[in-house]
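Complex shown without one protein chain; remaining protein chains in place.
Up next, chain A:
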Amino acid sequence: MQRYSGFGLLKHSLTHHENWQRVWRNPTPKKEYDVIIIGGGGHGLATAYYLAKEHGITNVAVIEKGYLGGGNTARNTTIVRSNYLWDESAHLYEHAMKLWEGLSQDLNYNVMFSQRGVLNLGHTLQDMRDIQRRVSANRLNGIDGEVLDPQQIKEIVPHMDCSDNTRYPIMGASWQPRGGVARHDAVAWGFARGADAYGVDMLQETEVVDLVIEDGAIVGVKTNKYGVIKAGRVGSVVAGNSGVIAKMAGFDLPIESHPLQAMVSEPIKPILDTVVMSNHVHGYVSQSDKGDLVIGAGIDGWNGYGQRGSFPTIEHTMQAIVELFPIFSRVRLNRQWGGIVDTCPDACPIISKTPVENLFFNCGWGTGGFKATPGSGHVFAASLATGEMHPMAKPFSMFRFHDGALIDEHGAAGVAH
């Protein structure tokens, strides 16, 4: 793999950038792989990368029906934080956070992980109880977090309306300084490049249309382009399309696919230095390095696979943003789009074995899986490599919906993304 550096840029500028190598190959698929990953989003690519890097398993294919990283990975608002309430999720997301903190160097690809901090605002007494509870849990789990009062919030976000004159005045916030944002495309590309360098095959524009299952075990996948490709183990990492793959495998998942929308303003000069999220007025915003205000809120209520949402959701989101930042009223909204998120009843992912032997699922990240990308790939790779779920993945078994061991992040944390 060609190493990237400032010096390299200088060197290549002398040859007019004519000698950059491909970031990944365009391979002809083999007949058989040790592991096939369905879905070339961030999570699938990270899985492939860690399989190769940490477990030496390089006879791996990632099969992507569109272009790499073109699903939710390309559509999300890139908020990264690890201040989850329950131990199981806190450990998983903190595992990811630690990997984020060295990811650019590990991949030799700048994923622009920007730890500008994440504020979760509280607007009611119950919000504040929940914030206290979550921060208390975070601290005892070794995750950075503080409870701030409106004055302290104002110091961090001087342009937000922290006064008492709003419909739901800000009463306080949780603050995770290590949280922030990252450049979503770079994450997918960096993992893909890294995996390719170890010999992983990335098959783009190739859709898995069926699974080949014999005697209760998966032995391969059927694709629209290359027919059947055999595999020892298969990991499905297809986010909003997980229900479709599960159906091919003959089981149901407790997952609902919903549109989730996001939007950006025109680029403006830097005015907001952290990520601000409010569950109660229901919107969140950060400012990208390009200057766009990156905005989002909650899912559209109905189920669907069309990557579009409804206008009322957008209107409501904008109301929330202008309620928090009245000065943005004259700023203009440039673009809006949607993705399809795979939501679980307890707002936690599924990283699991399945009723089909050697078929593993990684899904259900819903509105908030981007932040987990390296961690998810890391523990999923370990599970695929050994055939046994990584200890951090174990609580996220799909069978928890049978036995009741849910990890309900709705109740107290409540905040999506």
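The criterion applied here is as follows: contacts are C-beta pairs under 8 Å (C-beta built on N, C-alpha and C of every residue); 3 or more make two chains touch, one makes a residue touch a chain; residues count from 1.
By our rule, contacts and distances are computed from a predicted model.
Only one of "Cell division topological specificity factor", "Probable sugar-binding periplasmic protein", "Sarcosine oxidase subunit alpha" or "Carboxyltransferase domain-containing protein" fits the UniProt record of the hidden chain, and that name is "Sarcosine oxidase subunit alpha". From the options A:E54, A:D252 or A:E266, the residue with contact to the unseen chain in the full assembly is A:E266. Where chain A meets the chain that is not shown, the touching residues are 4-6, 8-10, 12-13, 16-18, 20-26, 66-68, 70, 74, 87, 91, 102, 104-105, 108-112, 114-115, 123-126, 129-137, 139-142, 146-147, 159, 166-168, 183, 185-186, 189-190, 204-205, 265-271, 281, 287-291, 306-308, 310-311, 314-315, 318-319, 321-323, 326-337, 345, 400, 402-406, 408, 410-412.
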